[in-house]
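With one protein chain removed, the remaining protein chains of the complex are shown where they sit.
After this line comes chain A, so read on.
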Amino acid sequence: MMFDRPLLRFVPRGTKINFMRGRFIGLATSAVLSIASLILFFHPGLTLGLDFRGGIVVEARTQGPADFNVIRAALASEHVSAAGVQSFGGPDDVLIRLDTPPDSEPDHEARTQAMVDSVRHAIATLPGAQVLRADAVGASVSKELFRNGMLALGISLLMILAYIWFRFEWEFAVSAVVTLVLDLTKAIGFLVITHFEFDLVMVAAILTILGYSTNDKVVVYDRVRENLRKYRTMPLAELIDLSINETLSRTLGTSCTVFLAALPLALFGGASLSGFAWVMLFGIVVGTSSSIFIAAPLLLLMGEKRLRRDARPPTRP
């Protein structure tokens, strides 16, 4: 039968790559990237999306290429000032951004809502133009959404830590969570560089890549634990290398399928989903490599004394 046997093979059978030899290079690269990301996080910082920044965003489609001056004039006649008008997607799509009044002012919520209506009225005066989307988020709501988003992130990390701790020894849990935090900083750096807006959907994307990354680490750790029982005297470095090599073709296979699933979304998913999908793609690459180059060396550093008390000293190559 023509589909009986696999036509292609991902990783040659029985690889023996010495990953642990490069552990310091891996850790150092990761540290540099994460520190760079942290610097980027503080300066210039994330581009906050509407959910977390608050404000008004109106997306409109004009008949024919958008003329910004006409749009600004229409807005001005409705007494909307200080609006940012920019192109978006196609030549006939425009994005109008407004800041909400500060929440120290009375009636700021009502005024925010009135501003959206004014923008709508302004667009209605342009022939053939239509509003595609109009969002207005008040200052109090955006603060709350931000807090909830961060809470979800923090609690997920804690739950992952608790679960791995419960299922494995604590060395595994700590190195997994440290790796996840490093992954997280890199994802933030990626967001800063790409100027993707950080909003609730991005929090979901980040949580998904954290979930994926954990999943990947659990598979490698699972094999390490199995091999710890199987090879009672093998030095830990050698044992971790063996475990990574044994699971390598699964690690790469799964990364590939998830990558392939997300790729069309990044390329054709439309404005609202492509940012999400690009972060996913980045996260898949980072999460997969960090399982091998960060989580495993960390486990080696932390577990060398504890996990392998009776082992013979590691042989220097």
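Couple of notes before you dig in:
By definition in this document, contacts are C-beta pairs under 8 Å (C-beta built on N, C-alpha and C of every residue); 3 or more make two chains touch, one makes a residue touch a chain; residues count from 1.
Everything that follows uses one rule, which is that contacts and distances are computed from a predicted model.
The subunit not displayed here is recorded in UniProt as "Protein translocase subunit SecD", chosen from "Protein translocase subunit SecD", "ATP synthase subunit a", "Integration host factor subunit beta" or "Peptide/nickel transport system permease protein". In the complete complex, the hidden chain is touched by one of A:Gln63, A:Ser87 or A:Asn215, namely A:Asn215.
Contact residues of chain A toward the unshown chain are 1, 3-10, 13-14, 59, 61, 109-110, 113, 116-117, 120, 130-138, 140-141, 145, 148-149, 151-152, 155-156, 159-160, 163-164, 167, 200-201, 203-204, 207-208, 210-212, 214-215, 218-219, 222-223, 226, 246-247, 249-250, 253-254, 256-265, 267-270, 272-273, 276-277, 280.
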